[in-house]
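Just one protein chain is left out here, and the rest sit where they should.
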Amino acid sequence: MKKVIPPAVGLVLALCFPLVTTDPFILSLLIEAGVWAIAVMGFVAILRTGEFSLGQAAFMAIGGYASALVTINLGIPFWFGLVFAGIMAALVALALGVVVLRLGGIYFAIVTLVFGEIVRIVALNWQGLTRGATGLTPSAPGTIHIGSITIDFIASKVPFYYVIVLLVLVAAVVFWRADRSRLGRIFRSIASNETLAEHMGIHLMKYKVIIFVIAGFFTGIAGAFFCHFTLFMGPTTFDVWDSIMILIMGIVGGTSSVVLGPIIGALVLSAGGAYLTSALMVGMKPLVYGIIVIVVVVLLPGGLVDLGRYISRAPRISSLQGVKRHKKRGN
Amino acid sequence: MPPPVVWMDGLVLSSIYILIASGLVLVFSIMGIVNFAHGQLYMLGAFLIYYMFARAGINYFVSLVITAVAIGVLGVAIERGLLRPLAPKGLLPPVVVTLGLIFLFEGIATLFFGPEKKAVPSAVPGVSSIGALTVSNEKLLVVAIAIAVMVGLYFLVSHTKMGLAMRASAQDPYTASLYGVSRGRILSLTMFIGCALAGIAAALMAPLYYVDPWIGLTPLIMALLAIVIGGLGSVLGAVVGGALLGFSGTFLIYYLGPWSELAAFVIVIAVLLFRPEGIFGRPKA
Partner (left out) sequence: MAMPILELRKLTKRFGNLMALREFDLDINQGELIGVIGPNGSGKTTLFNLISGYYRHFEGEIIYGGKRISGLRPDQIARKGIARVFQSYMLYEDTSVLENTTRCCYLRCETNSWQSFFNTSRYRKEEVNQRAEAEELLQPVGLAELRDSLAGKLPYGYCRLLGVAMALATNPTLLLLDEPMAGISHDEKGLVINLIKKLRDQGITVMLVEHDVKAVVDICPRLVVLDFGRKIADGRPEEVTTDRKVIEAYLGVEQG
């Protein structure tokens, strides 16, 4: 029971936050942080099977376009748009994963990075569908009336805030349960020693594809939510730079946990980054991000989530350990 | 058959891809990691050329040599200061650092050089005629220097003691060290040569395109694709992969317009599907 208390306290704090302030700027920062937190959880979950995806933002883009297109063209409500976005992103993850996870290692990293570029090029050039660089303008969810209560997504950021809290919660529960169940043991086996895991009966591809698809599903939903929040979806809304940013948030937050590290990383870097862009000169944000991730890798390999343990001088677990050193098989 | 002008453009693009990809693969073959900041070193090199040649008016060839050396030295600094101390922690930490450097260099370039596009004037203005074909001198220079550099690299790697030491260290670092090959010196040397190649590519390319903090991404991606096609680990593979992408890229632009970039990726995915180890890689057991 003890383990349930800290996340429950976190959830209550998150739910009560709008009582403290409903300042749209601050809520927007938190909402964006929530979007990134979901994407980072996906990245970290994949990393914990030993694979390094550099194309996670592409799934946000696929989700964003999927939802924007069906809501605009077919008039489907936002909520179904989200689910559709998740399914589309998951299907693409399935197709890509089946081809590319076979190769693994550095090939996987390179091809996923390139995949981000492919998505951008398709979005830019498929004018008839995506309107190219002009982009799409998805709308905010419609006003909901429940009895005398009216939930208006345009007048206030609070409803968006609660939606993203809910989405982060669902994603967190799924990734946490996956990590705690037998799946987690299988993922750790694969990350620790692929050859051994395979000889003990684990079908490597099956499980790598499973986590890649789950991550794709939630990442697609996060992308869809974001484009309905900002009311814009274009080819560079989510590009290669964002994929690298997801990676940086994951590493900075710490990959020794599937949920806490990503949430911390996304909160610190996304909210902090938004402050840097709003307050300072252009170019400051990437500079600071670059320095932060290098400092973390060199000085705090476990990421921010490890800071507490670092201070209390308890034994540390490197978040980067357990990721395979050499991918080549056969001799 | 595309017209000769397209062939010439393919040759120019191939030269650039080959220079960048062979630098990337050289570093990979010795260090075992992909330097994702390679494209950003190219970008910084382009800015160096802009400030030295276009702004300060230093002779283009002097600027080119200084750029190559400066980017090479920067590469050595990265290797000594960051990658080498992290090497014992496995493959991922150094790779993450190179990804962090992408952002760091982008930030530095945006803050200090500004985000707007900058033009670099032609180093050798005018055109030449080869038979019926009229080509700008700039493009001829790119191809000539790229060929000279690659031939030089070939002799360095295959005909000198230093090259022998590099190849030995790539194949088996431990045994090579027993025979007196200093691993540290080989790492620095490789990083210097690999990054200097990116600097040369930037110097050659800057007068043909423009310079801004984001120009490093496309060369990086094309170079990554080239070395994947080539089979990750052989310079020859990078040369073939670079040429394949350079020519197919220009031909496809001629036939397909903006969709051509996509076609190049499709080619790569197809290569990976049917020959996962690349054209020159060794098949798995």
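To keep things simple, chains are lettered A and B as they appear, and every chain counts its residues starting from 1.
As a convention for this text, contacts are C-beta pairs under 8 Å (C-beta built on N, C-alpha and C of every residue); 3 or more make two chains touch, one makes a residue touch a chain.
Just so it is clear, the structure is predicted and the values come from calculations on it, not from any experiment.
Taking the complete complex into account, A:T195 is the one of A:T22, A:Q127, A:T195 or A:T277 that touches the chain left out. Checked against the hidden chain, the listed residues A:A14, A:A61, A:A178 or A:C227 yield one contact partner: A:A178.
Chain A residues in contact with the hidden partner, per the touch definition given at the top, are 177-178, 180-183, 185-186, 188-189, 192-193, 195-204, 210, 321-322, 330.
In this section, only the chains that are shown with their structure count from here on.
Distance between chain centres (mean CA atoms), chain A to chain B: 31 Å. Only residues 34, 82, 85-86, 89-93, 95-97, 99-111, 115, 213, 217, 221, 224-225, 228, 232, 258-259, 261-262, 265, 268-269, 272-273, 276, 284-285 of chain B touch chain A when the two sit together in their complex. Residue ranges of chain A in contact with chain B, taken from their complex: 52, 54, 99-100, 102-103, 106-107, 109-111, 113-114, 117-118, 121-122, 124-125, 240, 244-245, 247-248, 251, 281-294, 297-298, 301, 318, 320-321, 323-326, 328-331.
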